[in-house]
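With one protein chain held back, the other chains of the complex are shown just where they sit.
Entry: chain A
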Amino acid sequence: MATVELLFSALPEHVRTARLVAAAVARRAGVDEAVLDEVRLAVGEACSRAVGLHASHGISTPVRVVLTEDEKKFSIEVADDAPRPAAVAAALSAAAGAASGAPRGEAVPEEGVLGGEDDMGLAVISGLVDDVEVTAGESGGLIRMSWPTTPAPEAA
């Protein structure tokens, strides 16, 4: 069961609200203070992307954000209703996988990455979040991210 679920009209002015809510719930869930900026940025990127997709597809349904607090992790799911052909969905997921698997700090954007804000948003998410999954299909897309809520014990 979701801790907090948020539905907002797919308009740019509401993305800030989603960031603030996500950061507040993450803080309460025990996500490290130092990581809250990353949570804020990642959820903002995911929501901006969803808003853009709804606008470009002329979709009037709201964007869904589900914030879930588990025992050891805090998860955020951002779902859009923009349909993607199967080929695009497969390419997206492969791109996100490749980006998240790359060593941190070594990614150099190609011209194509800078050309699309959609792609740059995904690049930022992949660079920020270790545990991220991007899926998309004919009924819409989903970005799932999670952060640990308890720090790993220090090795003595």
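The rule is simple: a residue touches a chain if its C-beta (ideal position, glycine included) is under 8 Å from a C-beta of that chain, and two chains touch if they have at least 3 such contacts; residues count from 1.
Simple rule for what comes next: contacts and distances are computed from a predicted model.
> If you look up the hidden chain in UniProt, what protein name do you find among "Transport permease protein", "Pyruvate dehydrogenase E1 component subunit beta", "HEAT repeat-containing protein" or "Anti-sigma factor antagonist"?
Options "Transport permease protein", "Pyruvate dehydrogenase E1 component subunit beta", "HEAT repeat-containing protein" or "Anti-sigma factor antagonist" narrow down to "Anti-sigma factor antagonist" for the missing chain.
> Would you mind spotting which of A:Leu6, A:Val51, A:Ala82 or A:Ile143 touches the chain that isn't drawn?
Answer from the full complex: A:Val51 touches the omitted chain.
> Among A:Leu6, A:Leu53 or A:Ala123, single out the residue that touches the unshown chain.
Checking the options A:Leu6, A:Leu53 or A:Ala123, the one contacting the hidden chain is A:Ala123.
> One chain is left out of this view; which of A:Arg40, A:Arg64 or A:Arg144 touches it in the full complex?
A:Arg40
> Tell me where the left-out chain touches chain A, residue by residue.
12-13, 15-16, 19, 37, 40-41, 44-45, 48, 51-52, 104-105, 107-109, 113-114, 117, 120-121, 123-124, 127-128
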